[in-house]
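Have a look at the structure below, then the notes.
Only a single protein chain was left out; the remaining protein chains are all shown in position.
Residue numbering begins at 1 within each chain, and the chains themselves are lettered A, B and C in the order written.
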Amino acid sequence: MSAALDPIRVRVRVTSPRLAVTLGIVLVLFGAASIGIAYVVVSGMLDGHWYDFRDLGLGMAHLREWLNEVNAGQPAALSAFLGDQWISYITGALLGATGILTFFGLLLLILVWVERRLIGRIQVRKGPNRVGPFGLLQPVADALKLIQKEVLIPIGADRFMFYLPPVLVFIPGLLVWAVVPWAPNMNYLDTNVGVIYLIAISSTATLAIFMAGWASNNHYALLGAMRTVAMMISYEIPLSLALLMVVLMTGSMQLSTIVQWQVDHHVWLGMLMPLALFTFFFSSTAELNRTPNDIAEAESEIVAGFHTEYSGMKFGLFYAVELGNAVAVGAFVAAFFLGGWSLFGLETWIPPYLIFAAKAFGGYFVLVWLRGTLPRFRLDQLMSFAWKYLIPISLLQVLLVAIEVTAMRYMHFPDFVELSLVGAANLAFTIFIVRAWATFLGYRPEREQVLKPTMAKQMGGLRAAEEMRTR
Amino acid sequence: MPRGPRQLDGHEVARLLSAAVPGAVTVATDEWVEIQPGRVVDVMRWLHDDAEMDAAQLSNLCGVDRYDHFEIVYHLQSLDQNHQIVVKARLTDHEAASVQSCFPVYTGALLQEREVYDLMGIHFDGHPDLRRMFLWEGYPAFPLRKDFLQIVDHHPGLPHFPFETGKQER
Amino acid sequence: MDSIGVIIGFYALAGLTVGAALLVFLVRNLLHAVLALVLAFLGMSGLFITLSADFIAMAQILIYAGAIPVLLVFAVMLTPHASRDNANSLFAPGGLLIGLGFAALFVFVAMATVWPVLDVETLHVQSFAGTVRTIGAALLGDYLLAFELASVLLLAAFVGAVALVREDEA
Partner (left out) sequence: MTTANEPYVLNIGPQHPSTHGVFRLRVVMDGERIQDIDMVIGYLHRSMEKLAEERTYTQNIPFTDRTDYLAAMSNNLGYCLAAERLAGVEVPERASYLRVIFAELQRIASHSMGNGTFINDAGAWSTPLMYMFREREKILDLFEMTCGARLTTNYMRIGGVAFDPPNEFYPAVNALIDELPDRIDEYTELLVDNEILLARTRNVGVLSAADAINGSITGPMLRASGVPWDLRKAEPYCSYDRFDFDIPVGHVGDCYDRFMVRLEEMRQSVRIIRQALEDLPSGPHKTEIPLALRPEPGEAYARVEGPRGELGFYVVSDGGPAPYRFHIRAPSLINLSLLRQMAVGASLPDAIVTLGSTDIVVGEIDR
């Protein structure tokens, strides 16, 4: 059959050549203008400073200095009334909020495409490729479609509680980005309780999800909400324990300090504490509702879980925040365990925020990869894994890390020796304790118990079946 | 008509059956055995338990409307002996047709009997869950009966081939 | 002399907290009341932030906005539908009385305590840098016994709860 007669296999042209050329010219002009402006700013033609674009944090520091000058120069009456630093505060808050919102918005737009393309590649198909070049405009089309869709509210739903969750679930999704350490000096909220902030903020999403499930007046949604809550309660603990190990080792809850510790010691915490890395990552998949722990929205069982009844942009918000959180998990894995913005000295040459973004997206890619590969656990399996395996083993590991940290305080070997010893001890302990604990609880890997089908030549019924079994 | 490749001779089955369950067999041909509708469970249980018959599986169960009576056709399968037995039950009461359910012997009859009840309106005594299956509860008729929706001047079946004209078979 | 921002913040947050707390018992729907409670807790954590007590603020969010309401909602949801509204009950006058009593106590304590007043000049941002360290040192230093006792008590409660809920393996 000829290709022309086969509508499915013919690539549908969405862009005419003229439109493409026009778009191309506009893009080139835009790019040239941007580069020109960037050159003027960076090269110091404007204010005599030479900006190193590898370090946006430096630019931020300059901005802060400048704002301090402005603060100092304000009339005394104003500063007596409003405080000395109010210009810095307000500018900082506005800039940060705008930055995070812009970043998050753009990120979501890109992620929809990235996720679908990646999953498509994993599933030997193409993924979205019709709207715009390489399907890049697909997220825009999706968003437009979602916005103009009617939002249905089920009969018997609690309207107020039904409207609230998509918004509420979005807030933590935005807030966690505040503490992300992009580069030296480049984090919006470098609070010294960063780790607790992270845990606290992410735990509030539970309530929103639970509200969504309850308000929908739908049995699937309620089941999904129950599962979410059960899972989040269980997996907050190993998550916190994993972060506790990090805090113990680095002696700080400030994210910039944690990254700086890794830079100073030329090591990634993930190498020192592989179990903590695994625990954090696995618990995060549970918190995120992503495969293999996506039981809260297990499509084949409870349709879409807590957001079954949401349509239009309300569904879109749930979907978007889920994607955004996936990258946030990648970012925190990078910050806590993969050395943040450092890359063994390369950060001098490559902009650190790019290194950080690469690591964050690497973590995200692993999540997508898992999603494309693994089946799903069952609720009771996940619960028993958390309570019977992850939490006890993590607790023991925390104990070991505490001992190591104390020992390191009293010994004065070179860093390299100390950390190698710690890493080796942790790895050995992890392997030992996992095996020992599994043996203690009587766990046998399923794959060792599997019997492959036998091949029969003779047909028969029950008698033949028994013969085959005894043989 | 030829039997299936591994179908037992009906006469042979009838001989053994009438010895074991006296009075159950009414007719026997070389294809099938016809039994009393009230003795279905007895016959099935014997066929199921007997080592030689060894009818371990109820392979197929369906009903046929013969205008004045119904036939329930049981295809029984022995897996170990690898033969097939065809048993029929004739239900003479066309209006209130009823037959013993063979669910006590074969759990596989659960859905098959429900299907026959649903589409043909034959009542199976002793079936644990006899409800309409494809059609909804309260549907007025039984579609597989030949008198389904008695439309004037409409006879069930195909009277002649589409290209044949004039010749009326029935 | 506080700057105007902190004052505005304090009153806004205090208004939010008190208003949300009022809503908790004014709202009819029990789940809405729980949400109002969460809002009140969030306002409290904001108040802690204006006092530069960042650790306590975060702990407030973690425990009172993250964990407790989930338990509350769970409890509300799994009770039968009839008891899901915040109806009047005989407990109201007594509760009001107890509440007033507590309020009076707090006002008295606040008024009667001689609060240490620090000089603004000696207060730098640096003096608030390490609340985590200070709290940690205090908990595991001066107040170690109390801390450990509280932990043991909580553990006992935990084990007791498990023992209560556990079904008999009869």
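One rule holds in what follows: a contact is a pair of C-beta atoms (placed from the backbone, for glycine too) under 8 Å apart; a residue touches a chain by one contact, two chains touch by 3 or more.
Keep in mind it's a predicted model, so treat the numbers as computed, not measured.
Which of A:104, A:170, A:197 or A:220 touches the hidden chain is settled by the complete complex: it is A:220. For the chain left out of this panel, the touching residue among A:345, A:414 or A:445 is A:445. Residues of subunit B in touch with the missing chain: 1-2, 4-6, 31, 56-60, 62, 64-65, 73, 75, 79, 82, 86, 106-112, 115, 119, 133-136, 143-144, 148, 156-162, 164, 169-170. Although one chain is not displayed, its contacts with subunit A can still be listed: residues 119, 122-125, 219-220, 223, 226, 291-292, 294-295, 298-303, 371-381, 445-447, 449-462, 464-466, 468-469.
Quick note on the criterion: only the chains that are shown with their structure count from here on.
Distance between subunit A and subunit C, defined via averaged C-alpha coordinates, is recorded as 30 Å.
Averaging C-alpha coordinates per chain places the centre of subunit A 62 Å away from that of subunit B. Centre-to-centre spacing of subunit B and subunit C amounts to 74 Å, using the average Cα coordinate of each chain. Every residue of subunit C that touches subunit A in the complex is listed here, in rising order: 1, 3-6, 29, 31-32, 35, 38, 54-55, 58-59, 61-62, 65-67, 69-70, 73-74, 77, 129-132. Of all residues in subunit A, those touching subunit C in their complex are 80-83, 86, 89, 158, 160-161, 164, 191-193, 196-197, 199-201, 203-204, 206-207, 210-211, 214, 229, 233, 253.
Put simply, subunit A touches subunit B in their complex at residues 459-464.
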